[in-house]
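As you look at this complex, bear in mind that one protein chain is not there, while each of the others sits in place.
== subunit A ==
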């Protein structure tokens, strides 16, 4: 019984320890709205949960950008890219930094770093 209690107590401690170490970032989605740039890659987020993405390296203009919807729950940034032909391409990222001037997120084996640009 003493041994059981020992393992039980150790488990609780472990849970508490690991729970305490778990990331619990909560980013303000209002900071996400606006135009972000990463080199030739651009993203624009609107407050209504829509946005679009384009890359000028491929001779794509902003008015030709492709749409997505987004949600940001805590640090979980979900982009559902909408295809004109029908169908969606979901992308899930973890936001690591979101300030009024910088946005960093990672997922799908990639890391992205954006800076806020005007207009």
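Keep in mind that, in the parts below, contacts are C-beta pairs under 8 Å (C-beta built on N, C-alpha and C of every residue); 3 or more make two chains touch, one makes a residue touch a chain; residues count from 1.
Keep this in mind: contacts and distances are computed from a predicted model.
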Omitted chain (choose from "AsmA-like C-terminal region", "RNA polymerase sigma factor", "Succinate dehydrogenase hydrophobic membrane anchor subunit" or "histidine kinase") - UniProt protein name: "AsmA-like C-terminal region"
Residues belonging to subunit A that touch the chain removed from view: 41, 54-55, 57-60, 64, 66, 76, 78, 80-81, 83-92, 108-110
